[in-house]
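Contents: one structure, followed by commentary.
Omission of a single protein chain aside, the complex is shown with its protein chains in their original locations.
Labels run A and B following the written order; every chain starts at residue 1.
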Amino acid sequence: MTELIDRTDAAAETPVLEELSMQQAINRALRVLLAEDPNVLVFGEDVGALGGVFRVTDGLQKEFGDQRVFDTPLAESAIMGMAVGLAMNGWRPVPELQFDGFAYPAIDQIVNQVARMNYRTRGAAPMPITLRLPSFGGIQAPEHHGESLEALFAHTPGLKVAAPSDPADAYGLLLQSVRSDDPVVYMEPKARYWDRRPVRLSEPTDPIGTSRIVRPGRHATLIAWGAMVHRCVQVAELAAEDGVELEVLDLRWLKPIDAAGLAASVARTKRAVVVHEAPLTAGLGAEVATLVTEQCFRDLAAPVQRVTGFDVPYPAGPLEPQYLPTIDRILFAVQRTLEY
Amino acid sequence: MSANLVGDVTMRYADLHPQSPAEAAPVLLLHGFGTDFGMNWQAAGWPQLLGAAGLRVIGPDLRGHGASGKPADDTAYLPERFTSDLVALLDELGVERVDAVGYSMGSRLAWELALTRPERVRRLVLGGFGPVNAFDGTDLSALGEGTTPFDQVFRTVAALPGNDPAALAACARGQAARPFSAEPPVAVPTLLVTGAKDEIATGAAELAAAVDGAHVEVPGRDHVNAVSSRLFKQAVLDFLTS
Partner (left out) sequence: MAEENVTFTLPDLGEGLVEATVLEWQVSVGDVVERNAPLVEVETTKSAVVIPSPKAGRIVELHAQEDQVVPVGDPLVTFAVQAQEQQAGIVGRVPTEEARPARRVRLKPPSD
């Protein structure tokens, strides 16, 4: 007596190793999502015919048609409001707001509708919306094109927040975000869009809300997300020349935060430095430092250090290298924890 | 695609390129002891090669292995239990006859299938296999503790992530309970392929002669690394498509 269960269409072929940029990996994920679920809709400013200002949605409209991949007016509040209405009618919207700083005009829709509708309707109207938000700085663009809004979104109950750091994770985290019935703000680190490396795109296996050790070490943990993960890996490589082994933890999910993952790493290394691009005051680094301190107070050999942007509006392009956490600022913070 | 077949033990299997032309027999790939379809065949590039030749590939994780169920009693691993799994799988997929390609323990089971259900097997390939008792001298109650070649194999595979040493030990005992015999011989066209340095497959040439089959030896390869060899693959492809 046999019956067939669990018939999945996941390709049983071993995932192929291929060299892809993060742009291409996100594009692949969108293709998979559009193909697997007819309710998935991709829309935003220039995502259709142009294929996105960073080519992330390149070819999608041609492949899936202009009913499923379409351009919108230049009106961010309308884009998010449309996503709310579509979600209430059974669609699975994947809107893009072209740049981090363009999210501000849509905050009313995001905070008052997207984040609360499920709660307000006692579960009758879930919001399976994934807001793709090209985020953070590092590409010398004008004002409104280099901001880090993660603390704002993480502080809004009802939203999940993801920020991948490399092509493989960008692929996996986007699949998870869109398949989730909760709204997710998916922050794409623009500075890493062109990061090409051999990757194996595969179905995500870690649940939502798990961090990832990118590089193991024993003397201190560097905690980062988005583009700062790469910078921390560079720092760890340099520190290794001095005989200091730094662990690099990619938080990946900024809400929910992997408190247990943070504790497990810092309990081993006894020192922690959190690095982000956003300004210092009330940034997400404060939350991370608190979670570490609450859980690892007795293990800590030094106070948790923060290396962040400054408490100023995001500067014009030429000043970016001074604003963003530099290698030396991170190394200096590490040294402070080592000699505390 | 991959799926699970549920019987007394759940079987995970891959069914790749199922749209292949009906006149070609699908290829049933049977992995060796302590590995699984992915490790034995996929990582070595077999489904890709067979797919490019227009062949459908059916690749189960045998009971006790991979993502299939792992019962812990010895009798669950008698060769006939494996062959009934395989027949159930072919029935489920609506496949009448296959070309059965085995490696090591998979060869032992492919032989069993060809012997007991000759109507289901068109051609038979035995890789990394000879008519010797693989368990010779091994203490089956303390597997992995001795120094025989099988003890060494057991130690290696028992340590692989995802493997269940207790299930593998039961599997070894179940297999050992029915020692291989070349008598009676199988009645389907047979090819044996072995690495020249494969000590576990001693006597493959004689077995090939006894069943009126062919034997191909892969120079320089041993039991572990013969399976990915181009020569091995080409010999099988030629044999299956001739």
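Points to keep in mind about this one:
Definition applied: contacts are C-beta pairs under 8 Å (C-beta built on N, C-alpha and C of every residue); 3 or more make two chains touch, one makes a residue touch a chain.
In this text the structure is predicted, and so the values were computed from the model without any measurement.
Partners of the chain left out, restricted to shown chains and counted across the full complex, are A, B. Only one of the listed residues, A:Gly81, A:Pro95 or A:Gly138, touches the absent chain: A:Gly138.
When the whole complex is considered, the residue among A:Val32, A:Ile107, A:Ile213 or A:Ile327 that touches the unshown chain is A:Ile327. Within the full complex, the residue among A:Val53, A:Met88, A:Ala125 or A:Ile213 touching the omitted chain is A:Val53. Taking the complete complex into account, residues 35, 39-40, 43-45, 48-49, 156, 160-161, 221, 224-230 of subunit B touch the chain not shown. Within the entire complex, the positions of subunit A that touch the omitted partner chain are 16-19, 53-55, 99, 138-142, 145, 190-191, 193-194, 198, 200, 219, 234, 238-239, 242-244, 301, 317, 327-328, 331-332, 334-335, 338-339.
Heads up, the rule we're going with is that only the chains that are shown with their structure count from here on.
Separation between the centroids of subunit A and subunit B, computed from CA atoms only, is 45 Å.
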